[in-house]
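Note that this complex is displayed minus one protein chain, with the remaining chains in position.
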């Protein structure tokens, strides 16, 4: 295995024993990823698995924080899968110079205020996959309602450049 | 009519029988549009018509999905009117190379989870007006409260370049 494979996000995914899923199909008249200069924006990603939302309901009532963290990781994985597809494959994730911003909306029960712990699941996973390039700014927010009653919706802004 | 008129967003608006409204006045100490390099950001636009919010209340309780879609289109129309004003007129909308991102916050009743269908109103309208350049990423979110009890708040990020 080359040095590149040892250190890039594609290698990290192998090390983590992960295969990126096929990027989820949009729920309407929009696209998963759009580039603007050297920035790429993803759509809001839901915790979809095999075409269905895998985590629904309010965190703090219907789901535990641990379950919601898994949901947040799944959103992040779907976002990275969409970026890989837009960039031309998993190896091309090495072109991501930095994860600029993560915005995580957490469907919350009344009185639940640990959205940071939930979105931290996604943050930690992105750091594992992208290393230093994965250090991002973040908004963690408590949503009243989300499409399809998803537990989390998460979007990324990343910056692209030659490895 | 020139080819340019036949194919640009100004022509699409004529074809749709639409006149852009005057861009709504901000509700506070901010501006409707700001450019940063070749990106332009709009403020969150409400479904204002003639100086008043035309659609108020929670979708799924006070408004139907169809009504909320109309609200989302009105927000998008106000955002595009603000961009036209910033760019120097309706014809200058041809300088928008892409709608990069649409963020739509939908004032939602408890249990309402079809925010995607609501924001799709705006997405479809933007595609009609901008064609390929209108293909955007999107976040559809369920708000608990919005300024003036508006049914929808919607913001755009677009990329500008010579036609």
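Letters A and B name the chains as they come in the text, with residue numbers starting at 1 for each one.
Just so we're on the same page, contacts are C-beta pairs under 8 Å (C-beta built on N, C-alpha and C of every residue); 3 or more make two chains touch, one makes a residue touch a chain.
Predicted model only: the values in this text are computed from it and were never measured.
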Among A:18, A:91 or A:114, residue touching the chain not depicted: A:114
Touching residues on chain A - with respect to the absent chain: 37-39, 98, 100-102, 106, 108-117, 119-120, 123-124, 127, 135-144, 157, 159
Residues belonging to chain B that touch the chain removed from view: 26-34, 36-37, 39, 41-44, 103, 105, 143-149, 153, 155
